[in-house]
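What you see is the complex with one protein chain gone and the rest in place.
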Amino acid sequence: MPYVNIKVTKEGGLDGTGPTVEQKGELIKGVTDLLEKVLNKNPATTFVVIDEVALEDWGIGGLSVPEFRKL
Amino acid sequence: MPYVNIKVTKEGGLDGTGPTVEQKGELIKGVTDLLEKVLNKNPATTFVVIDEVALEDWGIGGLSVPEFRKL
Amino acid sequence: MPYVNIKVTKEGGLDGTGPTVEQKGELIKGVTDLLEKVLNKNPATTFVVIDEVALEDWGIGGLSVPEFRKL
Amino acid sequence: MPYVNIKVTKEGGLDGTGPTVEQKGELIKGVTDLLEKVLNKNPATTFVVIDEVALEDWGIGGLSVPEFRKL
Amino acid sequence: MPYVNIKVTKEGGLDGTGPTVEQKGELIKGVTDLLEKVLNKNPATTFVVIDEVALEDWGIGGLSVPEFRKL
Partner (left out) sequence: MPYVNIKVTKEGGLDGTGPTVEQKGELIKGVTDLLEKVLNKNPATTFVVIDEVALEDWGIGGLSVPEFRKL
């Protein structure tokens, strides 16, 4: 019954607008397999939710990502 | 002072693009009433936040929802 | 496939240390029934997670709950 | 290593569609400075994520924000 | 800069009180490696936070986990 929330910045993928459907599929499968292997969790009741966050909405070092990357 | 976060897949409603405004209103009212009835929480300081998650961003059984539903 | 997170302050219940097991059961059932009724969601894949938050860890009006209640 | 999530309604800013990039920058800087000052946390490993929530998806007093503001 | 939150029930491990330190380490490493492999994310700025949830605080099928497992 795990619930996993993955938050990543909305970038990368084929056109820079965020992970591709295939990449998201790999994340979902990878996390589910990991929880099955390590904690014997049932994939059928393992939820994974991916959130893509706009660069301006993610802060690190006191700056938004776009500003941080100008340093 | 409860804070309730409801995450649902972005589907259903009138045109399949997600819950209608009315349905969201029912969820907000229903959860608020429930917390008042069960725990005597004050509706005036009960927050409910609804997140709609794209089908490709929700994983179950190691697959995204669209892939899972092809099984 | 909804995921619902309910955060409440750690108070109330029989001895003031937080909701009872029965009250939590009522919250889980009530939210699950609500999602089934309003959005036809399958209870078997509806997750509800309850978090109890210590009063000193919850702020409102710029104060922790214990301080706020002294006003 | 703090992780701070700020959820606000999608309103305000210059055109009512939500906080401006500058306002988000102020929130990121303000929270990061606060954690450095109060808990001596390293800004370089302080994450701040801002979520803007549509008014219809935020409930208070058992109503969505638009309905609540009609009272 | 990913932030990953893993919520699991507080069970398993050596004495049934939840995942061991080693198992948590495996989850942290596995998720971090996965994000590096799939999305080329930098492990140095990948946060993973694990939450253990008491069985009575986790609901599925409209019941708490202990009640659900009596079915």
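Order of writing sets the chain letters: A, B, C, D and E. Residues in each chain are counted from 1.
Following the convention adopted for this analysis, a contact is a pair of C-beta atoms (placed from the backbone, for glycine too) under 8 Å apart; a residue touches a chain by one contact, two chains touch by 3 or more.
No experiment lies behind these values; they were computed from the predicted model shown.
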item: Chains in view that touch the one left out, judged over the entire complex; value: B, C, D, E
item: Absent-chain interface as seen on chain E, which is shown; value: 21, 24-25, 27-29, 31-33, 43-52
item: Chain not shown, touching residues in chain C; value: 7, 53, 56-64, 67
item: Touch list for chain B against the chain that is not drawn; value: 1, 3, 45, 47, 49
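The rule is simple: only the chains that are shown with their structure count from here on.
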item: Each chain counted as touching chain C and chain E at once; value: A
item: Chains contacting each of chain A and chain E, listed by label; value: C, D
item: B-D against D-E, pair bridged by the larger set of C-beta contacts; value: B-D
item: Chain A-chain C separation of Cα centroids, rounded to whole Å; value: 26
item: Shared-contact residues (touching 2 or more other chains) in chain B; value: 7, 27, 31, 45, 58, 60
item: Topology of the chain contact graph, where touching chains are joined (line, ring, star, complete, other); value: other
item: Interchain contacts (touch definition) - all pairs; value: A-B, A-C, A-D, A-E, B-C, B-D, C-E, D-E
